[in-house]
Structures are given as C-alpha cells and as structure tokens.
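Take a look at the following structure, please.
One chain of protein is taken out of this complex; the other chains stay put.
By written order: A and B. Residues from 1 in each chain.
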Amino acid sequence: MYVAVKGGETAIAHSLDFVADKRRGDRDLAELSLDQIDQQLGLAVDRVMTEGSCYDRQLAALAIKQARGDLIEAVFLLRAYRTTLPRFGDSVPLDTARMVAERRISAAFKDVPGGQVLGPTYDYTHRLLDFTLAAAGERPVAPTAPADIAQALPHVGDILAREGLLEPPPATDAPPQDLTREPLSFPADRPLRLQNLARGDEGFLLALGYSTQRGYGNNHPFVGEIRYGHVPVAFVPEELGFEIEIAEIEVTECDMVNQFAGSAEVPPQFTRGYGLAFGHAERKAIAMALVDRALRVRELGESVEAPAQDEEFVLAHSDNVEASGFVQHLKLPHYVDFQSELVVVRALRAEVEKRLAETAPLTQAAE
Amino acid sequence: MNGASETPLLSARSVTKRFGGRIACRDVSFDLWPGEVLGIVGESGSGKTTLLNCLAGRLAPDEGSVAYESAAAGSVDVHRLSEARRRLLARTEWGFVNQDAREGLRMGVSAGANIGERLMAVGARHYGNIRGAAADWLSRVEIEADRLDDRPIDFSGGMRQRLQIARNLVSNPRLVFMDEPTGGLDVSVQARILDLLRGLVEGLHLSAVLVTHDLGVARLLTHRLMVMQGGAVVEEGLTDQVLDDPQHAYTQMLVASILPV
Partner (left out) sequence: MPDTSIPDTGIQDPAYNYAYLDEQTKRMIRRAILKAVAVPGYQVPFGGREMPLPYGWGTGGIQVTAAIVGQADTLKVIDQGADDTTNAVSIRRFFARVADVATTTATQDATIIQTRHRVPETPLREGQILVFQVPIPEPLRMLEPRETETRTLHALSEYGVMQVSLYESIARHGRIAKTYNYPVLVNGRYIMSPSPIPKFDNPKLDRSPALQLYGAGREKRIYAVPPYTPVKSLDFDDHPFEIETWSECCELCGSRESFLDEMIVDDQGKRLFVCSDTDYCEGRR
C-alpha cells in the first residue's frame, strides 16, 4: 500500500548541515579569513558591493565566504542584509572631481591635463598563467616615489563641454527615486535607469554593451575618461545643517563620449554615456556607460532598433538576484501544475487517436 | 455626393502639423460626406500620410481640428476625446488599412482570431458565432475557407491585405482610412484587391479617406481628390475632373508622368 513519505523537515536540516560542511571543506586546510578575501580577492569584493548596493568590504567578504565563492549568491546575501539596515538619509552627491586617483586614462586624447596615470591594472599584463603564484612565497613590495597625486584632475568631459563639443552634464535638482524603496515603473528617467544599471549584473551589461559595438544599436563610443580612486562621502545631518565627511570610498567612473547629435539648426555635439561602480571595476563601468547611452534613445530622438536600446527589456532583466531567483525557482515543486497539463495532454491525445482510428478503416477500404 | 439634410461625416479645419522646423502638412480643410471616398495624392514627402494620421487620431495636429459625426454621440472633436474613447472608436466605427498588412494584423494568431477580435472586444462570447462571422468575412474577401485557422505569417502579401481588410470591416465601420492599401503588391494582385475594395465600398456604402501616390488607384476608387505638394493642398475637386483637366502645374506633371498601360 502506498505510504506518503514524511520527514521533510529532517531532510532539510540535514541539507543545511551538509552545505555548511561543504563550505568549510577539508578541516586540515586553514580557514579563509575575511581580511584575506578582502585583500587577495578584492575585485570579487568590489563586484559584490556594487551589485549588492552596499559599500562594506567586510560584509561583502563574509558573503563571499558564506557563499563559497558564488558571487551572485553573495550579492543576494548582502542585499538581504541591506534590507534590515536602517536609513539615516542620503549623502551629498559624490564629487568625483575630488577623487584622489590611482588610475586615470583617456582614450580620446593622447595626453590630458594631469597626464595618463596608468595605475594598477591587468590591461598591460600578458595573460600567462604565473605558476610562481601556486607556491606560497613573498613578492617584494613594489618601490614607490613621491607623486603629485593630490592635484585634482579635471574631467576630460568638462574640457570638451566648455568648448561646446560635448553636451553638458545633465543638471537636475530633483531628488532621484530609489529602486530599493519603490518598484520600477516605465517610462524610467535617466537617474532611475542609471541606478538600475549600477546594481545590474555585470555579465548582462557586458553582453548588451558588446552588442551595441557589433552593430545592434551602435553609438560610436570613445572612452573619454576612466578614473579609479578614493572619493569622500559627505552627509548633511539635520542637527548640524552643514556637510561633514563620513567616509571615503573607492569608485570607478567611466565617461563615454558617443555619437554626435545635431542638425542644420542645432550645432552638433557629442553625446554622453556614464558608468559608475564601487571599487575597481572598469569592465562594469564601461559596459554600463555603453548601455546608458543606448537607453537614451528617447531623449535623443533616436529609434529603438536593438535590444540594448529597449528600456523595458534591459531594465526588467538586469537584476541578477531577481533573475537567479526566478530561473532557479523552476526547481521548486510544480507537480500540481504539471498534473493539470498531463490531464489535458492525455485527453487531447485520446481525441486525436480516436479521430485517426475512425478515418483509418475508410482509407483501407478505399485501397 | 451628399445626401439630403446631412452633416459631413468628417470635417478637417486648418489641420497643420510640424516636425521640428519642417511643416509636414499645412492648413488642410475639407468635408467628407457619407458614402464618399476622398483620395489624397502626391509624391512621397508630400505630407499625405501625416495628414491621414492626423485625421485618424494617431497624430495630434499642432493647429486646426478634426470633427467626426459619430453614430452614438453626435459630433466629436477627434483630438479632444479621451484615449479610451478614441481607441474604442478606432475599433468600432472606424477602420484603418495599413500599407504593410503586418502592422494591422496579429501575425501569430489565426485568420479567424484576427477577424473575430473586434467582435470579441465589444463582448461577443459565442465561439461558434464568432467563427461563423469570421468565415463569412473570409469568403467576402475571397480567401479560401480552409485558411480560417491558418496564421497570416503563412499568407502571401495579397492575402494578408485581404485579411486586414476583413479584420477592419467586421465591425461595420462607417469610415475607413487607407494608407496605400495596394502599395508593395504585384500589379495583378493589386488589380484584384482594388476590385474587391471597390465592390465592398460601394456595397457597404462606406466612406473612406484613401492616401495613394498611384493615380490609377485614385481614379478607380475615389470620388474626390486632393493633390498635395510640400505639405499643402494645391488642387482639389472631382476625381475625373482633376485627372482629366488638371489646373495646377504640379498636378499636370503628376498626370503627365503616368505611363499609359
């Protein structure tokens, strides 16, 4: 006789123990510390902070450790934690002109005021696996010399804009909406789109940005500037009424210079795309800038011809926590829905077979 | 053309539309009477499609007005209507035949569903009756009955156009807008569809505004003609008169450039 299987709760408890065990792995090996993850896997920490919408290196490192290196799972952990955090208010907008830049380059000009500062990047490395890294052992620290990095680096874009060659940066005093507080609705204005892209999955934006370069909505991009370094975060507490600096964070910023727009009456100007990420994340910032520009079709009077220009398509599918949840939810039981489908398919098959059986004897007779 | 004691079905007054600095159509006025087919001819860029879209409520003119004498509510200002009522009008009393049938059809559902949609949209709930009405219209536009469950994606261009016509006429509209209804079709296919349109328009006493660059189409289908050049109406009158005895230089040029068949 059929006996319904019980014991689901116990099985789940065991599954939780099992995954915690797998996460720790071989007990004979030293456990990873959060500082090690923060330092030696720092770019993973940067990505988790950006997509997790929460700047805290230790929390992001913990999420990566708990998720055993699955970065989208780590982003999810950080986002869920973020939900519980109280909000004091909004900071003053970051002034990236005040950035103390470790790296600042422009592809649009051979040289720029302040110079092309190469900084730390894989761009100039040869991608040869370095087997010396397989053995532990210290590298000597790279030699340093004093440099004039405190000097503020003017934005290349501002220089172009002063000449009228580049559209001025958007100016708005309206407080931006916040996607983490209110649902996304369409049409979405540019600040909302940028927030969506900033927290969007790097792989998704990379693919979309790439598609524009391959002709799906090409907007002739040039990297006007990439800069990476520290910026202060300022806040105006109600009690004080003036700005105080509450933190210093690392960000990567990309200013893209794109296809010029204009006509016989309106002098042509280059248009802008913008990307921003926590930590050092140039691929993300550039991809974001490409997609930002592609989504500006409406305000620039262009037509939607390609997926990267389709606002609803891009913004509704960029969030990897939403995507991962829904894609993986297919693993949940769907047997009731499936049962309904089985009933109908069997009935339809029976009808068709019956119809075929009825016509078959006639054709046989005709032969 | 106008019957006794009637008000015009459609009245345009000084309809003007600009795109940026360019005037697409300028100061167009006319009255359309029940049972009348008005043709708007000109080359591409003459503003005729812009005008058609303004008349049909798809584009808002910058100046001027369009009034329609509706069956239910008397005279309405087309552009002052709420979007809900304008869309309802477009599905019931009006038809719009696009040059590209794909824009006026649901390519992924059957011919029957395409034709039945207007009926379902206003509350028809008997599948058999809806299907019957769709089948009836399929034959009236000369598509074989066994294509009722096929999708327009599998139809030829001419068949799609016939389907689009049926989809529009099933709701017994009083006014049909047509934008180059035979454009892009083979000459022989065109001829058959023109014939079909003429028969339907006469048989159903439809009123229509028809945009075309083809003077032959205008001659066959329209009672009156407006000739547009550079956004302005340069000549108008009874079709035969305008085509046989053009007054304006531009009309003369148009007429002269028709190749004799």
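Just so we're on the same page, a contact is a pair of C-beta atoms (placed from the backbone, for glycine too) under 8 Å apart; a residue touches a chain by one contact, two chains touch by 3 or more.
Given the structure is predicted, the values throughout are model-derived calculations rather than measurements.
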{"item": "Sole residue of A:S303, A:Q339 or A:T359 that reaches the chain not shown, by the stated touch rule", "value": "A:Q339"}
{"item": "Contact residue for the chain not shown (choose from B:E36, B:E93, B:E117 or B:E235)", "value": "B:E117"}
{"item": "Chain not shown, touching residues in chain A", "value": "1-2, 4, 6, 8-9, 11-13, 16-17, 20, 62, 66, 76, 79-80, 82-84, 86, 180-187, 312, 316, 321-322, 324-330, 332-337, 339-344, 348, 351"}
{"item": "Chain B residues that touch the omitted chain in the full complex", "value": "83-84, 87, 91, 106, 109-110, 112-113, 116-118, 120-121, 125-128, 130-131, 148-149"}
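One rule holds for everything that comes next: only the chains that are shown with their structure count from here on.
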{"item": "Separation of chain A from chain B, taking each centre as the mean of its C-alpha atoms, in whole Å", "value": "49"}
